[in-house]
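Missing here: one protein chain of the complex. Every other protein chain is in place.
Coming up: chain A.
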Amino acid sequence: MAGLELLSDQGYRLDGRKATELRKFQARMGVFAQADGSAYLEQGNTKALAVVYGPHEVRGSRSRIRHDRAVINCQYSMATFSTAERKRRPHGDRKSTEMSLHLKQTFEAAVMTQLYPRSQIDIYVKILQSDGGNYSVCVNAATLAVIDAGIPMRDYVCACTVGFVDETPLADLCYAEEGGGVSSLALALLPRGGQIALLQMDARLHQDHLEALMEAAMTACKGVSKVLDQVVRQHLQEASVPSAE
């Protein structure tokens, strides 16, 4: 996209943010009564809904039962109205399957699955509006949903997508910034230990810039974790007020 200046001389991006600023974060937990845990998350214009069922008995093939831990089953899908052009295949195509696998991998590392042997935890995430950073928003929403379901985790799983433009790392990319060959790095982090649950990068980036980009991603994730923590505490306060009477 020629002519679109992703980072102006004064250091402002397309939507007026600075390079290290995250988008506006709004979240709600416990949106569904039916599910064990649910959360709705908006990061800028990207809106995601996450629902958690479990732990429950393993459904479907019995061969998936693990004797010492719970199996995590993730499904990622995008609503047909989520993108600018109507999506013809919301789930089952390769990209969605790959995202589901990545989510599964991320949460298998974070959730304490040894506490629930021979059972299954389902995590369903749906993108209602896609404006960049799909994977990160899914992970954040799923973290809130898992916490809402009361499933113990080692730490918050926070994710952020960062890009590299003009020698500057930009945190929390939006759709316009993601396209156009900008090297984007998606990172899922457990903030307290600094452990990376998932690392994914596309497009060319010189090796020397990798360290700076990863540092920026980790800082952004730590910022996200603070916001998530705030959301959880607020939700608990609101939920516990009636019982305090």
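One rule holds for everything that comes next: a contact is a pair of C-beta atoms (placed from the backbone, for glycine too) under 8 Å apart; a residue touches a chain by one contact, two chains touch by 3 or more; residues count from 1.
Simple rule for what comes next: contacts and distances are computed from a predicted model.
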{"item": "Name of the absent chain as recorded in UniProt (options \"Exosome complex component RRP45\", \"Aspartate aminotransferase\", \"Cell division cycle-associated protein 4\" or \"Ubiquitin carboxyl-terminal hydrolase\")", "value": "\"Exosome complex component RRP45\""}
{"item": "Selected from A:159, A:201 or A:231 as touching the chain missing from the view", "value": "A:201"}
{"item": "For chain A, the residues touching the chain missing from this view", "value": "63, 94-95, 97-98, 101-102, 105, 108-109, 181, 185, 190, 193-208, 210-211, 214-215, 218"}
